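Below you'll find the structure I mean.
Removed: one protein chain of the complex. Kept in place: all other protein chains.
Our next item is subunit A:
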Amino acid sequence: MKALAARRHHRFAPVVLLLLALLVTGGVYAAFAPTPANAETASTEDIETGQKLFQANCATCHGPNAEGTATAPSLVGVGAASVDFQVSTGRMPMQMDGPQAIQKPRQFDEEQTAQLAAYVASLGAGPAIPTDEQVDAELGDAANGAALFRTNCAMCHNAIGAGGALSEGKFAPPLWETSERNIYQAMLTGPQSMPVFNDATMTPEEKRDIITFLVDQREGSAGGLSLGSLGPVSEGLWAWIVGMGLLIGAAVWIGAKSS
């Protein structure tokens, strides 16, 4: 200790410290950085079938080698998670040009979706499909999820995920019907207008907390019919329709000429 203390005013001390700091930062980063996961154990056969599916269904817009065209983005490096999200929710293949791709009945089954995902993942490293454990709502913390949801998601998706409007006809969809895996993938890949919440900005545990919070909301409201959980506007509408409707009905009944 004494030797260190004696040399702390050495003129090279700042340089040494800087080097040390850089080394530590770099080392910590290397240890904790999100590893760009590859499609796990996808067989070459899957990739080849996926390629055929891709060329038959997706290449018109995304280009024969998924390199992108003027109308659709390149898919090199988007990862298996993105493909799984877009295809399993029916958003891709898109049937119609519009403000945003609309959710519809899925066109490919589980296996075909996996093959497509494997093909796209083979083109370049990207986020992988999350594991069952990563999206298990039982393991998360609803209170932390609620806090994260309030600060990161509620401005578009409404306070408890009832959905909301974006500009020019785009919208943030309601989240109660969305599967846990799709919620995770959406956060991971940021489809369409949604920002990307990669593992550095939001850890996998935090993503799971949000899923727990959202799954909780499926149970409905403690106060009775949730009226869509859309806030004061729908409450006002129901006050007029149900409340004033019944009350004016009663008034007409009472005010009717008594004989």
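In this section, a residue touches a chain if its C-beta (ideal position, glycine included) is under 8 Å from a C-beta of that chain, and two chains touch if they have at least 3 such contacts; residues count from 1.
What we mean here is this: contacts and distances are computed from a predicted model.
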Listed names "3-isopropylmalate dehydratase small subunit", "ABC transporter permease", "Putative ArsR family transcriptional regulator" or "Cytochrome bc1 complex cytochrome b subunit", matching UniProt entry of the absent chain: "Cytochrome bc1 complex cytochrome b subunit"
Given A:Ala6, A:Ala70 or A:Val233, the residue that touches the chain left out of view is A:Val233
Would you indicate which residue among A:Leu139, A:Val196 or A:Leu247 is in contact with the undisplayed chain? A:Leu247
Option from A:Leu22, A:Ala56, A:Ala143 or A:Ala200 whose C-beta touches the chain left out: A:Ala143
Residue touching the undisplayed chain, where the options are A:Phe54, A:Phe85, A:Phe197 or A:Phe213: A:Phe213
May I ask you to list the residues on subunit A that touch the chain which is not drawn? 99, 142-143, 145-147, 150-151, 154-160, 162-169, 171-172, 213, 216, 221-227, 229-240, 242-244, 246-248, 250-258
